[in-house]
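Up next is chain A:
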Amino acid sequence: METNTLDISLKDRMISLFEDKKDQIFKNDIKPVSALRNEAFEAFTKMGFPHTKMEKWRSTSLEETLAKDYNFRIEGAPRQTNVEKIFECEIPDFDTYMVAQLNGWYVYRKAPLRTLPNGTIVGSLAQAMQEYPELISKHYGKYADYNENGLTALNTAFAQDGIFIYVPDGVEVEKPLQMVNIIDSDENLFIQSRNLVIMGKNSKLTLLQCDDSVHHRYTFLNALTEVYVDENSTLDHYKLQNKDDSSTLINNVYLHQEANSNVTTNAITLNGGLIRNDTHVTLNGRNCTANVYGLYLVDREQHVDNHVFIDHATPDSYSNEQFKGILDDSSSAVFNGHILVRKDSQHTNAYQNNKNILLTDKATVDTQPFLEIYADDVKCSHGATVGQLDQQAMFYIRSRGISKENARMLLMYAFTAEVVNKISIENLRERIDDMVKKRLRGELSICDQCVLHCNHPEKELKFNIDMTKI
Partner candidate 1 sequence: MLSIKNLSVSIEGKQILKKLNLEVEKGEVHAIMGPNGTGKSTLASIIAGRDFFDIDEGEVFYKGQNLLEMDPEERAREGIFLGFQYPVEIPGVSMNNFLRTALNEQRKYHGLDPMSASDFIARMEEKKKMLDMQSNLTKRSVNEGFSGGEKKKNEIFQMAVLEPQLAILDETDSGLDIDALKIVANGVNKLRKPDNSTIVITHYQRLLDYIIPDVVHVLYDGRIVKTGGKELALELEEKGYEWLKEHAY
Partner candidate 2 sequence: MANDDKILEQVTNNEYKYGFYTDIETDKAPKGLNEDIIRMISQKKNEPEWMLEFRLDSYRKWLKMEEPEWAHIYHKPIEYQDIHYYAAPKKKKNPKGLDEVDPELLDTFNKLGISLEEQKRLTGVAVDAVMDSVSVKTTFQDTLQKHGIIFCSFSEAVQNHPELVRKHLGSVVPNNDNYFAALNSAVFTDGSFVYIPKGVRCPVELSTYFRINAANTGQFERTLIVGDEQSYVSYLEGCTAPMRDENQLHAAIVEIVALKDAEVKYSTVQNWYPGNENGEGGIYNFVTKRGLAKGHNSKISWTQVETGSAITWKYPSCVLLGDNSVGEFYSVAVTNNRQQADTGTKMIHIGKNTKSTIISKGISAGYSENSYRGLVKMTKNAHNSRNFSQCDSLLLGDKCGAHTWPYIKAQNTSSVVEHEATTSKISDDQLFYCNQRGIDTENAIGLIVNGYAKEVLNKLPMEFAVEAQKLLSISLEGSVG
């Protein structure tokens, strides 16, 4: 197998870093976590970084980003800071409980780990390891298989901190929980961030994951989130990605669902240098519902790759994937949806759809909607389209006196609406709706702060077309 020399060098740097900093890396561990680290490190040593000869990476090359000169900051700790100083959310009336990570470490105002009045525990993963070892032992590393993915192995070997959320049985968390991942550094950084979300039976949670970067340095964020959703629970999960062009974001999310649970996850990518979202959903009980949605609007040289793997491990469940993208300039996008219906997973309903619009001849899309089916009494379908704006619709709109520009905008906006409308939090939906409009008009830039907060004075959006008349 051919490997490029740069890959070897970063891989080797990682390996020697692990050996050199062992004391530091293992310092905070409880036993099972240490054991996992060693095994995952072995696995990474064998696998290395993913490369384009691997089936799942044939359309996304990490070669260039891995060739950058990154620094690693293993030392550190959750620390107290005034979170509002670096981050402010400006969605009007958007009341969330906010937790933040800065360069991979948990930052807080009062305490590294807090218990809310309803019993929900939120805070630093490093701290949770000390305070709730039994919860960590039960769930940590149980859903993210490091043998399958070099980056998951790498994260499992190195990760120090991240966000920990525990929702007890029967608790419905009213306020959305907002997880903000900020990178603010004046050096090139390679960061491993690790989150663990545990939802008890009959619980309910809305989770908003915002990825943002501040300085225009080369950054590589290898983030991994494990989510356990116990019986009869409901999770609403949003990922908002508005990163600068020099950043690489790997977002591995492992969702494990038990019977009668209901998960909706929606990845909205507005900007990003190189983004890879790997969403793994395991439906491990009957009557589960998994809705996996995504929207990507990319331009310049940006590259976004959504991989979704849905494992129907049990009968009677439902999954639905809807991804839509608009690509401008020399941007590129990948969609790979893989539905696995295991033997005896009868009465599965699984649907998958990916639609793309290319605005230039330089933009490229690779779409791979896969079905792997071993049960006969199932309803599965998939569809994928790549095309341009509907010329007939364009003509129709223009024949009503609407300018070509506005007609184009209108159609693009209508194209995105299918995904945006699935956002169930009204304030958030309106805000994202605005951002999508701005993005389509080329007015949305990388804000200095979170994606939900633009420092630019809010310009009135001039969108004069009455949608209802079309």
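Definition applied: contacts are C-beta pairs under 8 Å (C-beta built on N, C-alpha and C of every residue); 3 or more make two chains touch, one makes a residue touch a chain; residues count from 1.
Inclusion criterion for the candidates: all candidates are chains of the complex that A comes from, given by their letters.
As the structure is a computational prediction, the values presented were derived from the model and not from experiment.
Engineer: For chain A in this complex, which listed candidate touches it: 1 or 2?
Structural biologist: Among 1 or 2, contact with chain A goes to 2.
Engineer: Which bits of chain A are touching candidate 2 when the two form their complex?
Structural biologist: Result: residues 55, 343-344, 346, 356, 358-361, 363-388 of chain A touch candidate 2.
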